[in-house]
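I am attaching a structure below and will ask some questions about it afterwards.
A single protein chain has been omitted from the complex, and every remaining protein chain is retained in its original position.
Up next, chain A:
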């Protein structure tokens, strides 16, 4: 066993209202620069929808992630090492800028400087940030917001579903899905990087791009099935979500978590066994979810704690792992699920699937969501939403997805009975195999957990990185960092680039 720590995230999708605050604060922090105009390390998409970039989940087209070859060995979907190198001159699996969107800006001066007494109201015209020419905006990172447009029916997740989700207003099933880099245990981007510039940090599992060693081969962009590695077209280097490592090192949550209005994000550490990763990524599809859960080590197990100590992990980390909300949601309550486990990258941002849209559909069907039998039957009957969630979170296993929804529904009904009637709905607890204390703790974590319960980021770094806490700006602005503004050396290749 080789024990490692991973800073992981869980998002409770029931609480996401799709306000995009996470996206905006992330963009202000990391990607408000030339060359990254189209880049959203954090984006919020509406599901069902084709997402950002368009159809990113369609791996037949983009060849992201891993697959098992005919002999059952784990291989990159984009091909082996030699095949990938042979395509280095023109990568056939690279999304074009139009698959994201053409970034635009507006000439607002015209509104301010227009003379008085004009017959027509002055309007601001969008200009392309790529060409500087006037353009019409036809797509964006959240173009499908709240099922806008009709692209949602092309969602790649419908491909394996017999019945299709209807998009009629009164039957709408939708929810928001915030996405960042998954900081996978078996990252395809790292594995596809020809230069070896991408790496997984030994201390906390954060996946980063070494800006000094990236040579712009752009294989990471194709290999990432979540399309969360981006090419900065000004620097010619790959960039990605850093899990706000300067903040994590200082014991602070990521910017997206910190500013989340719905308080739906949880951050904590997990112990995992690095030597078990490859085997867990190589099991048949129907076993993937359980195999991924089995890679995580129980922070309360004395053997695990001893192994962590022997591996040199500080005592604070061992304590933090025990208090980790992520461990609770993934392994103790088992209500968090990984996004597309079938990509076999072992993603480390997990999701509590949304119950509300399911219950809305149940309410429309005239069900009673306080009755245990009715709840469980309702979820059984709601094949379309459950199958859709299964295609997102359980590699198509509707029983696993339905099981999580039943726990969430039972928790609501149990808490309602307890607070309103003062009764204990034992049949609900029996139905989901949890104790009353567990359900109440789960309810507390999901509904009212405070800042320090939602973000348990070990303080071990704090001694070293106390200086970072009052940083104020982006540490990557420094020498060689993607912030680049730092007044240091100016790269030769971009020195003479004409400014728009």
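The definition used in the following text is that contacts are C-beta pairs under 8 Å (C-beta built on N, C-alpha and C of every residue); 3 or more make two chains touch, one makes a residue touch a chain; residues count from 1.
Everything that follows uses one rule, which is that contacts and distances are computed from a predicted model.
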Undisplayed chain, where the name is taken from the UniProt record, one of "NADH-quinone oxidoreductase subunit A", "succinate dehydrogenase", "Aspartyl/glutamyl-tRNA(Asn/Gln) amidotransferase subunit B" or "Nitrate reductase-like protein NarX": "Nitrate reductase-like protein NarX"
Given A:69, A:202, A:290 or A:373, the one touching the chain that is not displayed: A:202
Hidden partner chain, touching residue among A:233, A:309 or A:383: A:233
Touch criterion as defined above, residue of A:215, A:306, A:377 or A:444 at the omitted chain: A:215
Chain A residues that touch the omitted chain in the full complex: 32-34, 37, 81-82, 84-85, 88-92, 94-97, 105, 129-133, 186-187, 190-191, 193-196, 198-203, 211-218, 231, 233-237, 246, 249, 464-465, 467-468, 470-475, 477-478, 480, 484-487, 489, 491-500
